[in-house]
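Only one protein chain is missing from this complex, and each of the others stays in its spot.
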Amino acid sequence: MASRVVVREHINGWLFIAPALILLGIFMIYPIIWSLWMSFQTGRGMNFSFGGLANIQRLFADTVFLRALGNTMIFLVVQVPIMIILALLFAVALNDTKLWGRSFFRTAIFLPCVTSLVAYAVLFKSMFSAEGVVNATLVGLGLDPVPWLTDPFWAKVLIIMAITWRWTGYNMIFYLAALQNVDRSIYEAARIDGVPPWARFLYITLPMLKPVILFTTVISTIGTLQLFDEPYNITQGGPSQATLTLSYYIYDLTFRFMPSFGYSATVSWVIVVLVGILTFVQFLVAREGRRA
Amino acid sequence: MTTTETSAGVVRRSTTSAMNPHILFRSLQRALLYIALSIAAFISIFPFYWMVVGSTNTSPDIAHGKASPGSYLFQNVAAFFATVDVPRMFWNSALLALVGVALTLIVSSLAGYGFEMFKSRFRDRIFGFLLLMLSIPFAALMVPLFIMMSNLKLINTFTAVLLPGIASIFIIFYFRQATKAFPGELRDAARIDGLNEWQIFVYVYLPVMRSTYAAAIIIIFMANWNSYLWPLIILITEENKTVTLIVSALSYAYVPDYGVIMISAVFATLPTVLIFFLLQRRFVEGMLGSVK
Partner (left out) sequence: MRIMFNRRHLIGAALAGVSMLATASAAFAVDVTIWCWDTNFNGAAMKEAAARYNAAHPDVNIIIDDSDTQDNIRQKLQTQLLAGTTEGLPDIVLIQDDQAKKYLLSFPGAFEPIGDTIDMTQFANYKVAAATVDGKSYSLPFDSGVVGFFYRSDYFSEAGFSDADLQNLTWDQLIEIGKTVKEKTGHELFGIDYNEVGWIRMMLNSAGQWYFNPDGTLNLVGNPTFKAALKVYQDIWTNGLAKPVSGWTDFTNSFTSGDVAGVPIGVWIVGTIKANAAADSGKWAVAPVPRLDVEGSINASNWGGSSWYVLASSPTDEKAAALDFLKTVWAGDVDFYQKILVGQGAVGTWLQAREGDAYKSSDEFFGGQPVWQNFSNWLAQVPDVDYGIFTSEVDSAISAQLPTIAQGGDLDAAIEAINAQATQATQ
């Protein structure tokens, strides 16, 4: 009797995920295997030959690759924490039902992520141009204009600001949704017991939100490691390759340079390995936290 | 000091005993919160203002950073409609986005539910593997996918645009995380009532998870509406082009008309903003309804 239930559970488990698995097998796993196989091939255009680990050796001598890797890591380390913390703070502030203008703030902060990528790239480029509205404001405040698009350092800052502008509200919505599912009576009880707000945040909200925080962190890590659209549309990877990312380099290797598909496949596997490591670390941290 | 919360009662009390330093501190904190939120809202909304104002100005005015409304809106709209086949591109984008939302929602929510509800070590491994696959940059998969679509004779079809995205690892992941909050008692109760697993999914899970679905619709719609790289490669002929592709082409013209670009950005953003506002109410209702 019990075993029949187990078998039925098992069959159902497979049936629910079958359509997705079949589609993923065809449109994801097959191309991935193809790309894995390609990463061991060398050659230009469509003339390939087996190169063994030649592509991996090439990585370590490739200054452009190392620069793209460095840039990507900077974006990751700086941008993701800023965005996650901002999103969390906004979500907690806006979860307060007594906050005046709550739905206005929520909508306003979420709005950036519904713009189309192309539209927002055009807007940021024009607002942050040398004599754009941002610099005009800075000058009006008696400050020096900032070379946003033409200085390697500020171009990185601009890209970080652009991504943060677009995606903070997006992450906030995940937290807000999760907070709605948190039982309010727990807060009430804590409040009556005299637990101060910061402690409620730390000891009730954060642990409750942990699965969602983990989820958004992993997704943002992946998104940043694959960062392409913003540097491509706002800074063209420049100036001086200051905003060149790994995905951008893959694009260059595939479409702009003499097509060297094996090598570009190798670079994309670097991203996979990085995400694998980082996700593992993030899950470990989350688990440690739960035990503590 | 039992109640420090800024409940209605406390606020009322604070007016009567304004000298209480603790309550003064509270009010200050409140004011700072509003200032921070207002700044965030301003930063979030300003580019939209810039875009809308831009669409009413002439191309040279925009290039010179004019930030006040002009009287050129009608001419820009007329020029936009004269340059591109606006109804056609809207139809294409809407069709792709809506069909994409329906298919992705069905396949991916089933899988997310399946992975979480029917736990097995093997399926968990598969899921972990899928998460890792999420990190592969699309640029790396594009060429093999393209070959596949070409073998299937699907080049320049909407089917080819949609197929790789229907089983979205991201949406599966999202539904799996959300399902963790789905109360197990509901499922047990439904089982006792004699519902089979599929009935439970349709009649119990779906209504309870309305807010999750509403958020997923927004996410998928935006992703499909803004999708750029893959449609660019797959959709060859002009009559199949989407809004995003057209806006991008306009903004990269050698002699760009900024007025037309701004109005096209407005048009490209309108549907996603609309969907968001449309669903936001449902979204909130759904959340309130799902909190017991």
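Residue numbering begins at 1 within each chain, and the chains themselves are lettered A and B in the order written.
The working rule: contacts are C-beta pairs under 8 Å (C-beta built on N, C-alpha and C of every residue); 3 or more make two chains touch, one makes a residue touch a chain.
None of these values were measured; they are calculated from a predicted model.
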Touch with the omitted chain, as defined above, among A:Thr235, A:Thr266 or A:Thr279: A:Thr235
Residue touching the undisplayed chain, where the options are B:Ala78, B:Ala102 or B:Ile147: B:Ile147
Residue among A:Arg58, A:Arg102, A:Arg191 or A:Lys210 touching the omitted chain: A:Arg58
Per the touch definition above, residue among B:Asp124, B:Asp188 or B:Glu238 touching the missing chain: B:Glu238
Omitted-chain contact residue, chosen from B:Ser44, B:Ser135 or B:Ser248: B:Ser248
Residues of chain B in contact with the chain not shown: 60, 63-64, 84, 142-143, 146-147, 150, 153, 155-156, 232-233, 236-238, 241, 246, 248-249, 252-256
Where the unshown chain meets chain A, residue by residue: 44-46, 58, 61-64, 67, 125, 129-130, 147, 149-152, 235-241, 252, 254-259, 261
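Criterion: only the chains that are shown with their structure count from here on.
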Distance between the centres, which are taken as Cα means, of chain B and chain A, whole angstrom: 15
Residue ranges of chain B touching chain A (in the complex, touch as defined): 1-8, 33-34, 37, 40-41, 43-45, 47-48, 50-51, 54, 62, 64-65, 67, 106-108, 110-111, 113-115, 117-120, 123, 126, 130-145, 148, 163-164, 166-167, 169-170, 172-174, 177-178, 180-181, 197, 201, 211-212, 215, 218, 222, 225-226, 228, 243-244, 247-248, 251, 258, 261-262, 264-266, 268-269, 272-273, 275-277, 280, 284, 287-288, 290-291
Footprint of chain B on chain A - complex, ascending: 9-10, 12-17, 19-24, 26-32, 34-35, 86, 90, 93-94, 98, 100-101, 103-105, 107-124, 126-127, 131-133, 136, 165, 169, 173-174, 177-178, 180-181, 184, 191-192, 194, 196, 211-212, 215, 218-219, 222, 225-226, 228-229, 246-247, 250-251, 254, 261, 264-265, 268-269, 271-272, 274-276, 279
